Every structure is written in C-alpha cells, then in structure tokens.
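Have a look at this one.
Missing here is one protein chain; the remaining ones are kept as they sit in the complex.
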Amino acid sequence: MKKFLKSELTALLNAISEKERVYLPVSNAGQTNYDIYNENSKVDLDTLKTVKSAKEVFFPQSETLYTVTKVDKKIKITQEELEKEEFVLFGVRGCDVKGIEVLDKVFLSEPVDSFYKARREHGVIVSFACNEPEESCFCKAFGIDCAEPEGDVTIYDCGEYYFWNAKTEKGEALTEKLASFLSDADEAPVKEKQQEIRKITGLLPYMNISLDSWHGEATSEKFDSPVWADIYKPCIGCGTCTFICPTCQCYDLKDYETKNGIQRYRCWDSCMYSDFTMMAHGNNRTSQMQRFRQRFMHKLVYFPANNDGMYSCVGCGRCVDKCPASTNIIKVIKAFEKEEGVK
Amino acid sequence: MNGIGVFVCHCGSNIAATVDVKKVVEMAKLEPGVVHAEEYQYMCSEAGQERIAKAIREKNLSGVVVCSCSPRMHETTFRKCAEKAGLNPYMVEIANLREQCSWVHKDINEGTEKAVILTRAAIAKVSLNTSLVAGESGVTKRALVIGGGIAGIQTALDIADAGYEVDIVEKTPSIGGKMAQLDKTFPTLDCSACILTPKMVDAAAHEKINIYSYSEVEKVSGFVGDFTVDIRKKARYVDMNKCTGCGACMEKCPSKKALSEFNSGLNNRPAIYTPFAQAIPNVPVIDPSQCLKLKNDKCGLCARVCQAGAIDYKQEDEIVTRKYGAIVVATGFEVIKLDNYDEYAYSQSKDVITSLELERIMNAAGPTKGHLERLSDGKAPKNIVFIQCVGSRCADNKGKSYCSKICCMYTAKHAILIRDKYPDVNVTVFYIDVRTPGKNFDEFYRRAVEEYGVNYVKGQVGKVTPEPNGKLTVHGVDLLDNKQLKVEADMVVLAAAIEPSPEVRNIATMLTASIDTNNFITEAHPKLRPVESPTAGVFLSGVCQGPKDIPETVSQAGAAAVKVIGLLAKDKLLTNPCTAKADELLCNGCSACANVCPYGAISYEDKLINDHGIRKTHRVAVVNSALCQGCGACTVACPSGVMDLQGFSNRQIIAEVDAICR
Amino acid sequence: MQRLIDRMKELLADGTVVRVLGWKKGDLGYNPEPHFFNSAEELDDFIYDGFCGANLSKYMIKGSNLEGKTLILLKPCDTYSFNQLLKEHRVLRDKVYIIGVGCKGKLDIEKIKAQGIKGITSVKGAEISGKCDELTVETVYGEKKVAYKDAMLERCHVCKGKEHKIYDELLLDSTDTCDGDRFTDVDIIEGLTPEEKFEYFRKELSKCIRCNACRNVCPACSCRKCVFDSNKFDSEQKANVDPFEESMFHIIRAFHVAGRCTDCGECSRVCPQGIPLHLFNRKFIKDINEYYGEYIAGEDAETKGPLTDYTLVDLEPGERR
Partner (left out) sequence: MSINQEFKPKIVAFCCNWCSYAGADLAGGSRLSYPADVKIIRVPCSCRVNPMFILRAFERGADGVIICGCHPGDCHYSTGNYYARRRMTLLFSMLDYLGIERERTRVEWVSAAEGVKFSTTMNEFVSAVRELGPNRRLGDLRCKD
C-alpha cells in the first residue's frame, strides 16, 4: 500500500501525461465525462458517476475501421491503425471496472476484436473506491464491492491522502514510474474507510435487490411473461440507457463518404431503436415492447446463459438516474418480483 | 451492363475557347458509372444528336449527361433525342458549360476546372435519376379571354372562327376598349370606330362567342386544359334579356353629374348609361354611386319610362363558374396618372390635356362634337404644344423606364389632323427622339414635318406655366440650337405614358403568371414564346405583355389565338412528370405539405399501408399530379423528407451538393 | 389528489373512458413514470406530485390507436402540445377525455442532486395539495432541506401560464411559478461575439451522445421515421462522429419544430448531458415573434403556423428588425 497527498494529484497527473495519455473524469459544461487529461482539464473525481461510463475509452462511441479510396477506377483499402501507445484510465469506479470485464467477454473471445484488444493491452486501469455511493447504485447485487474495486491499481480516498494499491503487473509498473510521488503506507485507514462505505451500502434501497429468478435458464419463462406488455409502455425508444451503460456493446457499421474515399466506421447502436438490426425484409423486433424486452432479457438472461452466469449489468444505476421516462432495470426486476410473488 | 454517357459540346468555340473540352471528357471518364464520354463540335446539331443516340443504343446507356448550353435552351432537344434512341427522356441531365462557365470565365484553367465540377455534379445527379412518364389530362374545349378591347376581340374571333367556344370577360359595360375611344388611327388616318365596330358586332353575333360584359374574373383554379373560373357578373340593374336598347332611360335620368369614363372625364353622363352609342351589348347599366333610387330610394324614373320593364333595382352580383381549357389575358392598358408631373400644370389648367383627351375632343361624338376648342373657355386654340415622353423613358423612379411606343406616331397623327383641319393653328412638338420603326411610319412623320409644317423641337420641356391671360407658357430647350425656349401656347397636349391595367397584378396572381417590375406579364420566352406566359395554358394578347400599337396588337392577338387553337385541338395533354410524391409508408399525415401547396394539389387519405408485412391504416398525403406544378414547397415543409420532388429529388440535389463540394 | 383519483375511478366506472394515462408512483420518491392504467385497482399506484414533469400528450399518438377512450391528464403546458398534435392529425380528439390538472411547478431531481445531495431515500413536500415551499429530502447521509423554487425545472420559472388550452374538465389548483423571462438567455447569447457564441454552443453540443432522448420525447417530433434515421437525404446518422453532426442534428431538429414547438421544455428535461436544448427552440420562437408577430404554438388547434404562412412584406433574410 502506498499513498500520496491529495494536493499532489495534479503533479502526479502531469507526470503521467508527460509520457502517456491519461483518461479521467473531467467536467465540461456542467457534466462529467471521461476525457483526455491536459493542464486545463477540470478534473472531477468527486462526481460518483460520469454520464457516459468508462467503456468508451476502450470501445469508443464511433471509430473508423478502414478507408476505401479510389485511384482512377481502382479501389484501395486502408485499414485503420491499432492502438500502440500506452495510456492510463484513471478514476474508474468498481462498477465500470466490472463493465470492462463484461466487454472483455464479448470482444476478447473469438473472433477477437482487434481494435478493442489493442486498447485493452495498452491501457492501465486505475480504479477508485466509492466514498459516497448513491441511491441508484446496486453494484452489490452483482457481487461488486464498491469499497474494493478491481483494476490494475486501486485508489482509496481517505482524508488528505489518496491511498494507492497496485494489484497487477501493469499496476506495479505504473507504481514504479510514479515512485517519486508515492510513499509507503499503512492500510489501516483504508480498512476503516471501507467499513464506513460498506455500512452505507447496506442502507441504500437497491443494493440488496434479488436476482435469484434471473439466470441463463430462465429464457422462456421470462420471455413469455405478460409483465413486459405492461412495463414497456413508458419507454420512448431513445438510446439513453444504452449509451450510458457500461456494458452495452452493440454497434452498427456505417459508411461515410469523404472527399477522399469512404470511411467505414462503427458506432454504438441501441436495441431500443426501431431500426436496430434492420434488414431488407424489415425488422426482427417490430414493437417497442419486443425491443424493451430484448434489452433486459439480454442483460439478465441471454448474457449469463452464454457467459457462465455473468450478468451484463453491473448495477451502476446510470439508467436509473437518466431514463427520460423513469423506467429502468430495477423497475423491471421489481415488476417481475411482484408478478412472481403473486403466483 | 449499362451506365452513364457524357457528351461534351464545343458549341463551336463558345465553350471550347475557355474550356478544355478534352480534359472534361477525360475527367468525366473517371467518374463512377460513366461508361462513355466524348466531345463534339455541336451536340445540338443533327450529327451531334445522332452521336448521342448511337451511344445510347450501342452502349445501352442508362443515363446521359450533355455538357452544353443552358438547359433552358436545349434540355428538351436532348431529351427528345434520348427518347428517340429508346432512353427515358428524364434520364438526361445538362451541365451548363456555356452560360454558366465558358461565357463567364476568361481563364481556360479556371473554366476547365469549373466545367469538370459542373459535369461531375450532373453525373452525380443523373445517376440518381429515375424514369419518369408524363401523365395525361383532358382538355375543356373552351377558351376564356380576359379583356374585351381590340386584342381580346380579335383573339376571340380567331378562336371562334376555328370552331371553339370563347367567353370574353370585360370589366366595363361594353367591349371595345381603348380603341373605341380613338378618333383616327395612324398612319392611314382611317376612322377608328369605323374599323372597330364591325369587329365588335361580329364578336357579339358569333355563335361561338359569349360576352360577359360588366364582369370580372374572381377566382381561377385548375391547370392547363382544365381551368375552373369564377366570373363575377356585376349587377347591371337592367335585365339584359328585356332591354331593347331604346335609350329612353338615359334621356330621362335626372342624375347627370357623373363624369363620362368614355370621354376621359371631359363631360358628364347619366347614372344609367351605356358608355358610347355603339356599345356592345347595347344595354345600359346603372351606376349605383350615382343613382338616386339606389342611393336613397327616391326617383325610379327609368323604371317608369322603360317600356320593356327591364329595370331591376334588386339585381345582385352573380357568380358564374365556367370551365376552360385555355385562358388569354388581354387586359390592356391605362394612361398613367400625372400626379408626378405637375410641372406641366395638368392639374392647374384645363387646357393642359393628355393625348387621349385630345382624341375625344377631336372626335365627332366627343364632348366638343369634334371641334378643336379649349376646355377652359371654348375658344379655338392658335398655338398648340405637344410634349412627348411624359412618364416614359424615365431614368429616375418618377415615371416608367420603358418607351410607350405609340406616342410618337399618334402625336404625328394629331399634328397632321390639326394642321389639315385648322391650317392657321401652329403646332410645336417637343421630343427626345422620334421613333418611327413601322410600315409607312417614317413617311407619315415626314409628312407631318414637310407637308404640314409641324414644328418639331428636339428637347425637353421643364415647365408649363399658366398665365393670368389664360395662355400657357412652355419653358423648353432646343437641344439642336442649344438654347432655352419659351413658347406661348393656348393648349398643351401631354403624351402620357401607358401602363398595364391596374387589375393585371391581381389577375396574374390568380393565374400564377409572373409579372415584371412594370407590371407587364412576363412571356414564357421574350423572343421565342412571346404570346405565352410561363404558366401552361395562359396566353398573352396585347399591351398586357408590353406596349404596342393596333396592328401589332392585332397580330399578337391572332398569334395567341393560334396557340389556344393548337391547345384546344388536342384531346389529351401530357402533364409535367416532375411532380411531388409522398412516401406513403412513412408519411405522418400531418398536413404541413398541404398547408404550403399553392395549387391545392395535396389531399389526405386513410390508406392501408403494408410496412414489411405489418398492415396498418394511416392518414397519408396524396398528390394530384395533374394539379402539382412541381415547385417543391411541400418537400421542405415535410420534416421527415417523405414528400419528395421527382426530377429534383432530395437525394439528387444532395448528390449535386456533394459533387460540387468534393 | 384523492379528488382526482375519485373522479378518474368515476369516469372508468361509468364507461366514459376505458383507461387512464397518468403517472405511476416510483420507488425513490422522485421517479414516477408515465403509465396507462387499465382498471380502478391499478390506480392505487397513481401519483400526481411535483415530480410528474413528463408531458403525456405524445403518448396519445399510441393512445389514439387503442380501443376505446383514454382519459389523459394534462398540465397547463401539456395542453399546448396536445393542441399542436391535434392540428397535425397525430392524435384523435374523440379518443380522449382530458382532465386538465393544476400545476404548482415541476421539480428537477438533477437540481436537487446538484446541491450535493446524494443517497436520497425519500422526498417530502412535493405533493400537489401542499404549499410547495420547501422540500425535505431524506438521504442515507442525513436529512436535507431544499427550497421548492430552487428545485424547479427551468421551464417552470418561465411558465407560459397556468391556463389549460384544451380540456373536458379541470381539477386541482395551480400556483403561478413564473419569475423570469424565457428569452433572457437567448438575448444574452445574441449579444455575444460570433467567436463566443460558437465557443458556447461547441462546448454544450460536444456533450451530445445522440441518444435521441430529446427527439423521442418531443411532442413535435412525431415523424414516423426521422430524417436522421432514414436515407431520404442520404442523412442517416447514428452517432456524432464529427462535431459537425452534433450541430447538424440539433439545428435541423430545431428547424423542423420551428413554429410548432410549444416550448414544453421536455428536450432539456430529458437530456442526460444537461444540454440546454430549449435555447435552440426559443431562438426560433423569439425570431418568429419578432419578425412575424407573437405566435404561441398550440394555443389552439387551428391557426396556421408561421412557417406555413407568409405576408407580402416579410422581413428579408439577413435583415434585422
């Protein structure tokens, strides 16, 4: 365990960013999102949840894959370069770290997504233990301890110090590089802080929500439930929940014609959109109810069915905070609880 | 496999001099979809067209781009050429390399670069063109002529003689127009009434002609071949069917204070009146602003003297709705108001008159029974000064910028007539130029100068001052002698400019015909289509299109009639296929498009829509392609881009934008 | 509120309506959701309080296709949206029974959270029957007090008035909440230099994640398929790949609703990134008012909108009056 003075944070960030890019929560026009650090950045480590999750550092909202150019009447394809520089992702909360683990299941299993893989290999994750979890948080339901997040390095906010705990080789390497800022520390204050956090966690309304009835074998039972037809109705079919979610991984492939050729890029897509997976014959899911059901079935049933029981929800609660119609995964789970309880 | 062919025209050296046509061809060949590109001296020539046709046939082209002059010039030519070769005519696009490139830019590099881009844009557009097929619509075999002057009468007679029905709508109580007010005509000096009245009678008697006198066009809807027109027949208060035209009512009418319109307000007429003796129809009207009975329910004398019982004080305006295949505008002209020209003392002296007023004074049926006399004191004038171009050819905004065209000749006519009848009267004419380009016109003017001794002074008049002794002093300049002149006159005649009738603006709006800054109706082409308006089915006759004299008016009237006959002779018309069309699948039925449609072409239907197998009934917009003229207002009003314009589609224009900005 | 519930049950019982479109209680004290209630029993979960900001009128597009009549609750500002939808034939008047409900200003949970309040377990003081002066917020970190006004949505501070423009009956009282001018911010921006204007909007729009929440919640954005989802202009966009697309989407969206936008403020309410989207719409509204005369979209369901109308003497583009 190491520590550094909070007042040294800027100096520490400057030191890293001299050699490597640092992504961290930055406040811009009143909202906090991950961005590349520079000396003018308004770093904001106090806001618990960035609007968009940390996933965009590894899986950006849009990225060019290759470019097709025309030389006279011949076609030339140029592949976009893969990430080859080291970078640091700083200040990630436990839920978002877990979110990246979910994405790894998708993008690092065969066929491997080379763009994602390259970024994962070059990125060091410095996670941040939560000090003041909020009412929409339910990470505990997914086995996440927000007081002890995963990551290459974990930082704990204790009084005037940040405590620093390297957990992996990558983390050790970063610790090495920052040796001049870090001093050895006793882990007692951290333990104490964690106790405090866990106590609060126990008080939060969603933390203990039960997922017992949601598992990979629940497909037909859940799919056929009449509950969906009732609870989907407020949904306006926007992509807010999808785009702020740390685990949503669907993307669309699109072409953009520049003056110098066509760029093929991918961008996040949302299963809530009416043209999601649109094909020539139309759409598989023709109603908003079906689309709504898809999103939650995928998170809580299909994904665990294909990934050894791992849910593709991490309980960050962003969708709870941001849904324009105040409908969300918690309300879905509760609606089923009620329905199944009645039975 | 088919593809696009590009044909670059040299237009002799018109294009080739400032555009490297070979380069344009080379660059065009690199564009996607282009399978053929060539250049030629004159693409519009028979040989040029044959090249295009050959390429279409041999290479099975799906689209053609002709890089030539403006599409306004030869788009139709090349479309026809493509059609003959078996390609849909709407698969042809024109890159305007002449008017908008080679003629504008002097530098060959610049010109070539732009030509390549314009060609590229046309290629991008044509690759999104779709085959369009013109629709068909029927033709109502009847024509409407708006205006019953010599232009309208002649047009109506010519159409009727060809066997088609014609209605004339005339706003005044009688047909005849301005020509009826004239005394003699130049250059032959024959009596205007003598040549006009037989035509008026012919029109009235013609079984195919129906005259709506004292009537106005109220509303026009529809389109070429199928116009629907509301005509307001103003209340005459005299039953047309009963009146015998005896004239007793007019004699007895006690209200005689109204100024006679026909006599240019120089004398009075009764409240019940026909404008002039030879009026057609010879049925009087009651002027409700003058009639004592209609104003305050006193009098009623005319009804008592009318033996036919034709007077009907309760008559009301009547709206008649009629269908027409073609409409001819023959609304004629008015003399301008002289408010801006008070330096000539028109408002101050009764002896300063307009030429039209002089016509009435000279006319035997006029206010002075044809005696040349001063209106102020009835004395015979000894010195008369004519001032030309009053309100015509003005460089400032005071008057009209154009030449009224008829004034030089009627002034020569007036001068000759006066000198002939009153040899002791001195006549002086102040002019800017004397314009006599017409058959026997210059000879006529020379007779005025040489034979009749009319004193022509080149120069303008600055001022006319009424003197206490009743005379007028004319302050002018003699430009040839370069000196100031002061001429004493007993009478001054102003050659006031003519302007289109004020109601033409309203009529043009109803007909969606455009008018120029001077309120003359714009012709479809100033040289090649001078009697057609840009609105299909609307034709122009007489001064509404521009100043003209009688022979010109009559020839144009005949020309307009021929165009109408040509139209009415058809049983079916092809409609412009470049119309708006809604994508029913995605239409919201929100009515935004219908709200901006100037033709009322969009309606809504609840339609069963099949969206990839899901059937739902939606309210959707439906465009009547016969009514739609293809302006595109609806396409922008539609937020979802569901309403599109064929031939100028959203994606076609976007493709052009992209190509230009590439 | 009981009066309202009783009346709704009455209307369900006598068959006037077969369902109620209203708000259903949330589980955090501040997150009610729009809901179609199909029975009197279901109405036990009904709520109408300060957090019921959602404008329900757009749900009636779907509601108009349902069997039978729907009872809809409309706040004063929602009635403008409803009128506009009626004008555009997107909802059917005979499929709806409107109860105009009173409004004392709607709350924005983000404004409460922005005061550093977190871990909220309940909020008291938001009841429509209450005085609406102060909110008591229970949190796991202790109890906090917030002045009602300080927690109100921006739109309520510049409220168009508490008069319902369309209804079958009215229930519950309103309180005037307007204490500002809705064009103040537009005026301020108009006064900036082009550089400053550009800088300001660049910063705000750079946050946009193109989630389409603003569009999908907007009662004026009722297209079956948006131009940005279709190929009608070769214009399909799913993400803001380039800053241009951020601007493009919002300019065109604002233009498409110009003259139709009732300034209901839903776009700004739902934006997850807190972009003040109403500033686009209000610019158009302000210009329309200044150039073509005062016009309030949705005041009635008949008047021609300013962009489907003209006069012969309109201002020329680029001119300022």
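Per-chain residue numbering starts at 1, and chain names A, B and C are given in the order in which the chains are listed.
The rule is simple: a residue touches a chain if its C-beta (ideal position, glycine included) is under 8 Å from a C-beta of that chain, and two chains touch if they have at least 3 such contacts.
Remember, it's a predicted structure, so these values are computed and weren't measured experimentally.
With respect to the full assembly, the chain omitted from this view is in touch with A, B, C. Considering the whole complex, the residue from B:557, B:578 or B:594 that touches the absent chain is B:578. Looking at C:110, C:127, C:236 or C:287, the residue that reaches the missing chain in the full complex is C:287. Annotation for subunit B: contacts to the undisplayed chain at residues 70-72, 96, 98-101, 103-107, 110-111, 113-114, 117-118, 121, 509, 512, 514-517, 522, 534-535, 578, 596, 598, 629-633, 635-637, 641, 645, 648, 650, 653-654, 656-658, 660-662.
Touching residues on subunit C toward the chain that is not drawn are 186, 189-190, 192, 194-202, 227, 233, 235, 241-245, 247-248, 251-252, 254-255, 258, 280, 283-284, 287-288, 291-292, 306-312, 314-319. Although one chain is hidden here, its contacts on subunit A can still be listed: residues 256, 258-259, 263.
Everything that follows uses one rule, which is that only the chains that are shown with their structure count from here on.
Considering every other chain in turn, the ones in contact with both subunit A and subunit B prove to be C. Of all chains shown, the one whose average CA position lies nearest the global CA mean is C. Which two chains touch most often is answered by the contact tally, and the pair is A-C. Centre-to-centre separation of subunit A and subunit C, using mean CA positions: 30 Å.
Subunit B and subunit C have centres, each the mean of its CA atoms, that are 53 Å apart. Touching of two or more other chains is recorded for residues 225 of subunit C.
If you check the complex, the residues on subunit B that touch subunit C are 583, 586-592, 595-596, 604, 618-619, 637, 639-642, 644, 650-651, 654-655.
Chain contact summary for the complex, subunit C toward subunit B: residues 87-90, 222-227, 230-235, 256-257, 304-305, 307-308.
Those residues of subunit C whose C-beta lies close enough to touch subunit A in the complex are 26-28, 31-36, 54, 58-59, 118-121, 139-141, 203-204, 206-207, 209-213, 215-217, 225, 229, 236, 238-241, 266, 269-270, 272-275.
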